[in-house]
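Removed: one protein chain of the complex. Kept in place: all other protein chains.
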Amino acid sequence: MEAMKGLTYRKINEDIASIGHRVGKAWLVVFGLDLLVLTFGICCWFYQLFKGLGVTGYTRPAMWAVYITNFVFWVGIAHSGTLISAILFLFRAGWRQAIYRVSEAMTVFAVMTAGLFPLIHLGRIWFFYWLIPYPNQRQIWVNFRSPLVWDVFAVSTYFTVSAIFFVVGMIPDIAAMRDRETGLRKKLYSLLALGWRGTSRNWKHYAQTYIYFAAFATPLVLSVHSVVSWDFAMAQNPGWHSTIFAPYFVAGAIFSGMALVVTLIVPIRKAFKLEQYITDWHFDAMAKLILFTGNIVTYSYLVEFFMAWYSGNPYERQAFWDRAFGPMGWAFWVMAACNCIIPQLLWKRRNRTHIPTLFVITLFVNVGMWYERFVIIVQSLNANFSPWIWRGGYKPTFVEWGITAGSFAWFFMYFLLFVRFLPTFSITELKEILPRPFRRSRKEKAA
Amino acid sequence: MNEPHHGISRRDFLKLVGATAGAATVAGCLPPKADRLIAYVNPPNDDIVGLSTWYASTCDECPAGCGIHVRTREGRALKVEGNPAHPVNKGTLCARGQASVQGLYNPDRVPGPKWKRGGRWLDVKWDDALWMLQEKLVAASATAGAIQFWTGGETGTWNALLDDWCAAHGAERVAYEPFDYAPVKEAAKRAFGTSTVPIVDPSKAKYLLSLGADFLDTWGMPLAQARGYDAFHSARGGVMGKHVQVEPRLSLTGHNADEWIAIRPGTEGLLALGLAQALGGGVSGYDLARVAQDCDIAPDTLARLVKELQENRPALVLGPSTAGSGTNATETWAAVFLLNRALGSVGTALSPSPGFDPGNTASFRAARQAVNRLGSGNVKLLFVHGTNPGYWLGSATGFSQAAGKADFKVSFSPYYDETSSLCDLILPDHHALESWGDAEPVKGVRGLRQPAMRPVFQTRQTADVLIGLARAEGGAKAAKFPDATFREHLIRRWGGNADVFNNQLTQGGVYPADLPTGGAGGGGGVPALVAPALAGKGDFTLYAYPHPYHADGAGANKPWLLEIPDPVTKVAWDHWCEISPDAAKKLGVDYGDVLAIDTGSAKVELPVAINPLMRNDVIAVPTGYGHTEYGRYAQGRGVNLFDFLPAAEDASSGGRAFLATKVEVTKTGKPWTLIHTGGPGRQADRAVARAIPLTLAGAPAGAPEPKGEPTPAGSDMAHGPAAGPEGTPPFLTMPTFRDRTSQLNGLHEKQLAPDAYQPPTGYNQYNRAHHRWGMAIDLSSCIGCSSCVSACYAENNIAWVGKTNMVRGREMAWLRIERYYEDVEGGIETRFVPMMCQQCGNAPCETVCPVYATYHNPEGLNVQVYNRCVGTRYCSNNCPYKVRAFNWFDYDCWVSPLNWQLNPDLTTRSKGVMEKCTFCLQRIREGKDIARDQNRDVRDGDITPACAQGCPTQAILFGDLADANSRVAKTAKDARSYHVFADLNTLPSITYLKKVSRRIKEETPVPAEAEVEA
Partner (left out) sequence: MKRETGALGVFEYLDDAIDAVRNLKKQGFSVQAMTPTYFHELEHEVDHTRSSTRWVTLFGALLGCASGFALCVWTSLDWPIITGGKEIVSWPPFVVIGFECTILIGSIFNLTALLLWSGLPKFVEQEGYDRRFSEDRIGLWVATAPDRARQAADLMRAAGAEEARVAGA
């Protein structure tokens, strides 16, 4: 790990724990702007609440559109976090330590954002709790055959588990920060650290349970986005009713998630001068993963079209013809450009390690993956079974856009607070990558 | 302050101002209809709270005079349905009839007597208004011809009363309506010596040649004709007459035809004579070659036509109705009658006597003369009732200016229409559903009209007002009117025995079982036919056709009729013009672009709807739009064609010539969002609307059950899955089969002891079910008139959403008529599919609902629980038929008093809730309750959903699929039966019967299905 040259345990503590103090005025400005956008989004939502969903551009047959697109988008974003922290942990991938805390935070906040949209999109949100399994109205429970109920379980489980994973992982670091701080922050951290002392007893059970968290989170990651994909695959709409959806969505999720991780880490690295911690080596690894998943996604697109043709099913054929060349075909081509073509640049090592290039590419990927969900949802609904209902058009109004923007603000609000007050990088795990503090080299010891 | 022409003295004025102020204050302190608040302390005798009371009456929406039953609840008329005994409609009802309740509760009705001062309408008391009118009347009736009384075309007692009253007051009566039938009547007089419109019954013919008669839309007695047409054309039992429609622009009627001949406008008579000559009708000088030339028809087509006419006698021929009647209309019809004689349909399929009497309407010519007299200034007092010359003749004949010449103008219109806006006094009449009266559309068919409820507003029936005025004058005039009220007058006219009369009331009148028919003598001879004179110049002929709902514009202020898409173009809310695709290409316009139409004297702009079924040199525009008054929904919508068309008339009869002008059509480049419901209009291999060649139709029903579907013994789902003979129809599984194979199967073992208490939950709720409601829809019968759609709106409190929402496809209709064009040999075939919730056995919508808001009820219905719905809209996504409607807003469409029409048997739906067709659950409930009260099981036919009830051709059949002997169960086994999207295995409860088509050789294969079966 030549990258880590010149780092000592002490320096790590100083660098990481001090980030919260190094944010400065800029942080306040950004946070203020963020709150403004959020407020606008909330106003749009209230407007929709009082007037009715009609203030959006929704129209039959596009009964689902931007809101569900956002839901899937954010759930997707959430995935890379757990992937990095759990799966790569089990695979002992060395480059995860430096970035997993950021991506875990991203996961938790993304799920918190995603969770809003199924509610925002409800016709009668004031009865949202009827989706929760308890004998609510006239002793009726929920319909466990409905993929939406699966969502309720999958997303809430995913939020709980990833939040636990996130918090547990932070305990030793918060303890470290506690030991550096004074005054109010010290009190706060002492509370959060739960009195962690790094004793053998602490470490023994911590190490064990952490593995199990990872072991739980890994299948969970794969299941959650599969379940989300089944919202569509279980319905019989042409363009939705397909067995490829689960793997295809999971790959897409990791694809978009990794992209956003890069998008987030690049500015942080710059702002807090963490070049020593996050190096070309890290970016290279992430870029490779983006390229890999990106190609899986591309492959899925091709398979979808192939199957539509090969099945000879007129509904499917029509749906996919419309998808590319129909009235809203442009959305498909935006998606294809951002998800299939642009990421191919990452075959070149230079592009993988040239931060600005990589940064821009990830921005495209984020856009592309949003459009992927938009295309899958709106286009498929528009090309439904009954030709009489084909309308082909769907134009979002300012309400949808406002609420979407608000959701980004909501996400970044949490993220900014996280950067300010919590260990943005894992102090203890960074120490794990440094050479052990031996007085003698192993050879002398053996002798 | 004192306009010279305004004949009101200072004294009157002061008095009236006082009175008005008084009226205003009184009105101010009394809550409107305060008496209703305590109505049910002691309710009316025949009114039981919670139960419907039905009143037999007669529809007043068009001259056909259909018998109706008005359903009332707690003293409010809710819905109008056909009177099954009445010979005109035999229980059916059209969209206009269904919408009459929206005329009754129209928010733009005149709430009480109004007097115009300084351009504003002031409230006046009835007594003051009448007192004032009395004075004018006495003064004016002194000199003959000083009073002009404009009325609509009327029949029966009211008509006679008007005549008497006018005679008594030396008033000139002008009965005018734009669709006057003058040419037909005139031609009939010449040919048969009658003065009525011959009654048309296609069922008595083997062949139907319609030269532009839209006998299923507006012309004549559409419901009677539709019934006859269904018998003639629906191919029950494999027999199907051929219907050829000869029209420049294919009407709704034409869309049902087996062949379309796009004739050059105005040459129909020529064709008739040509055919007559070819068939030896004693005509000469019209050899087919020339006719083919002039009519722009291929000669071999004509030859074939002649051949077919020869082979299929009797053949019925009809002449052009409104749209096609030009300056030679009478001769054209004379030629048509001549041809009918030659084809032997007179007296059977076409019976001139007694014939249909659309009312004693004066011709356009007579009306113009009356207007001139009015303009001369001799007319001091002008009465207007039941007609709207301000709209129909406003600038066409200068009625509006002429009316200004009269000193005092009184309107009896219940609405603020174009005419009443010209008047000084409005004494609003009752709506037909609040009035007494009778109608005699056909001699011997006498329908009675009675009030179904107390007046909604402070209105008085004009008949009573007139009687009152006459009696108040005393002397000879009073002597003419011995009865104090119109009701008493009516009883006298009907025999004078109140008991007998009441008995007749319950029947809705006195009439034979069927329409009287009969031939007539007379000869007429060969008419001297001349080509129609067309004003203006340009490449296009303006083809002004009556809108099937709005017709002459009377229906234009009824939201239902605006929201329900036009059956042919599927345009809603807006006014439009139609041109052919080629013409559109030539003009470089697309759907919705605005075209400028120029007659040379006038110019208007209308958005274009492209219609593949019309000639390239014709531009078609529906009538009934372009109101400047008449209410919030009607005003400012498009163009008033009655003003726009040049004032031309048929030379012989003086009837208005609607085929009057050529026009210059140019592109304006202005965009317009013209609502178009219904996608591309093609099926894209989906086989939604299927057809079967006539040669295959009518194959014997009932066949061996397809393998793999045993009928379990002891199942109360008695009958097996329907299937025809091997091969046809394709494999068809009824939902009842699904019931047997799902949990519903074998539930009976689990059944508790009959005497045990059975909780409302558990399997037993399913095995206690006796019924499995289902529907069979015969596409061969459906004519696409959308009467069922309006009935559905009326029955189920369905909100109308207005243009802005409809542009986004947010219409709430539970039932829609899908109109698909299918390419067949020799052009395009139209197939109409009534599409509503299919109540699937495997309902895709049910599974995906997270909260059980929609589920499968024990009687096989796919029920939607509004209170439970949270609005995820997943059900709609997963519904292949897309028949679920979502409440995007709380629609505030029931503007008071329209909300009085809401059906108390079901709720209105709030925002955020999904809704859909329920098979009229409330009617099923009612039917079962009645059966239970009578301690019997529900009988087949007890229960009829609104759509099936009104259907003019009875294309919709509802019943219990679990009862093997029910008509629906039997029909579902018909050889033509199929399910829409059967390949998706949704097992719909609605079985469609393929349209029988002359124009296809074999069935179009269904790719998806083929794949599934393979």
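Lettered A and B in written order, each chain numbered from 1.
As a convention for this text, contacts are C-beta pairs under 8 Å (C-beta built on N, C-alpha and C of every residue); 3 or more make two chains touch, one makes a residue touch a chain.
In this text the structure is predicted, and so the values were computed from the model without any measurement.
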Query: Where the complex has a chain not shown, which of B:T847, B:N903 or B:T971 is the residue touching it?
result: B:T847
Option from A:R197, A:K270, A:R349 or A:K395 whose C-beta touches the chain left out: A:R197
Field: Among A:V142, A:M170, A:L274 or A:A383, the residue in touch with the chain that has been omitted
entry: A:V142
Query: Of the residues in chain A, which ones touch the absent chain?
result: 8-10, 13, 133, 135, 139-145, 149-150, 153-154, 156-157, 160-161, 164, 168, 171-172, 175-176, 178-180, 190, 194-209, 212-213, 216, 219-220, 223, 227, 230, 428-429, 431-432, 436-440, 445
Query: For chain B, which residues lie in contact with the unshown chain of the complex?
result: 738, 742-744, 761-763, 766, 841-849, 852, 854-856, 987
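We adopt the following convention: only the chains that are shown with their structure count from here on.
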Statement: Taking each chain's mean CA coordinate, chain A and chain B are separated, in whole Å, by 58
- prompt: Which of the residues in chain B end up touching chain A in this complex?
  reply: 678-680, 682-686, 688, 805, 808-810, 816, 818, 820, 835, 844, 847-852, 867-874, 876-878, 880-882, 885-890, 910-914, 981, 984, 1007-1008, 1011
Task: Please give the residue numbers of chain A that touch chain B in the complex, ascending.
output: 51-54, 57-61, 63-64, 118, 121-125, 127-128, 130-131, 137, 140, 142-143, 145-149, 152, 231, 234-237, 312-315, 318, 381, 384-391
